[in-house]
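This report concerns only the one structure given below.
Then we have subunit A:
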Amino acid sequence: MRPESASPESGPPEPALLEVTDLHGGYGSARVLHGLSFRVGKGETHALLGRNGMGKTTTVRTLMGLNAARSGRILFDGQDITKLSPEAVVARGLAVVPEGRQVFPNLSVEEHLIAFHLKRHGNHWTPGRVYELFPRLHERRHHGGQQLSGGEQQMLAIGRALITNPKLLILDEATEGLAPLMREEVWRCLTLLRESGQSILVIDKYVRRLMTLADQHTILERGQVVWQGNSAQLEADKTAWEYLSV
Partner candidate 1 sequence: QGSVKIGFVSTLSGPGSGLGVDARDGFNLAVRHLGNKFGGLNVDVSFSDDKQDADTARQAVEKAIKRDKVDFLTGIIFSNLMLAVGDTIFDSKTPYVSLNAGPSQYAGKDCNPYFYNVAWQNDNLHEAMGKYVQSRKFDGVYLLAPNYPAGKDALTGFKRFYKGKVAAEMYTKVNQLDFAAEIAQIRAARPKAVYTFQPGGSGINFIKQYAEAGLLKEIPLFLPGFSADADVIKAVGPSMVGIFNTSQWTLELANDTNKKFVEDFRKTYNRTPSLYAAQGYDAALLMNEAVKDLKGNLGNDAAMRKALENATFTSTHGPFKMGANHYPIQDIYLRQVAKKGNEVVNRQVGKVFTAHVDAYARECKMK
Partner candidate 2 sequence: MPIDLILEQLLNGVQFGLMLFLLAAGLTLIFGVMDLINLAHGSLYMIGAYLTATFAPRVGFFPAVALAIVGTMLIGALLEMLIIRRLYARSHLTQVLSTFALMLIANEVVRMLWGAQPVALSAPEALSQPLQLPGFKYSAYRLFIIAAGLGVGAGLAYLVNRTRVGMWLRAGASNREMTRAMGVKIGPLYTLIFALGAGLCALAGALLGPLLSVQVGMGENILILAFVVVVIGGIGSIKGAFIGSLLVGILDTAGRAFLPGWLSALGNPQLAASLGPALASIAIYVLMAAVLFFKPRGLFPARGTA
Partner candidate 3 sequence: MKRALPFLLLALGLALPFILTALGQEYYISFASRILVVALAASALNLILGYGGLVSFGHAAYFGAGAYAAALLAAKGAGFPAQLLGGTGVSALLAFAFGWGALRTRGVYFIMITLALAQMLYYLAVSSASLGGEDGLRLSRAALWGEVTLGDDRAMYYTALVFLTLGLFVIWRVVHSRFGEVVQAARDNETRTLALGYPVRQVQLVNFVIGGALAGLAGVLMTQLSGFANPSLLSWHQSGQFMMMVILGGVGSFWAGLLGTVVLLGLEEYLGEITERWPLFVGLILLGVMLFVPKGLGSLGTLFNRKKEVTP
């Protein structure tokens, strides 16, 4: 399959923060990604869409160095990170809110925020600021990760990623399991982050909401990019919605 052309009028390409070219990968012998290409500009909020099992999480894992890429290239901030270890990738400025939260059961909320705090990139996020964003976490700061409710864990996962002060924040289903008010909180927070110039790669099932948030959208279908474009184009394009079967 070939990506539906994004319209030429999308302007001159900004310097890309993340550039993925012809990425192949998967799990052991199971191939999931079949030649994926997309780019995320500096300061851009980019949505990765697609139905269940289409390879979104696999893409994220490959970006983070958790899965090995079989072939292809990942450029981040001008450097090739295709073969780097996860810790080296994080050191370059990526951070992830992983699917399924994966908070540490044996660390308290506060320890999550202290342990992974990285002072860099303007040193924007501190534990205190995370607590401001999620007051609920502050109430629970001495609780272990395992004692938190699902939603609380999700907040913590976001806080834990922010605290590394990343250049690119990746959220894989970050609103999963959040109550509507809370979900709104996250959207609000993402909007704020975006306005502050944070680059974001977001995966979420609330496509409608993403359209107000994201600049660019990439739709995956069976490990390939089948559509790319901005929110307005997405709104207008019927074929895109078919891929999402909404």
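To be clear about the criterion, contacts are C-beta pairs under 8 Å (C-beta built on N, C-alpha and C of every residue); 3 or more make two chains touch, one makes a residue touch a chain; residues count from 1.
The candidates came about this way: all candidates are chains of the complex that A comes from, given by their letters.
What you see is a predicted model, and the numbers here were worked out from it, not measured in a lab.
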item	value
For subunit A, as assembled in this complex, the candidate in touch from 1, 2 or 3	2
Contact set on subunit A toward candidate 2 in their complex	64, 66, 85-87, 90-91, 95-96, 98, 102, 104-108, 111, 114-116, 118, 144-146, 160, 164
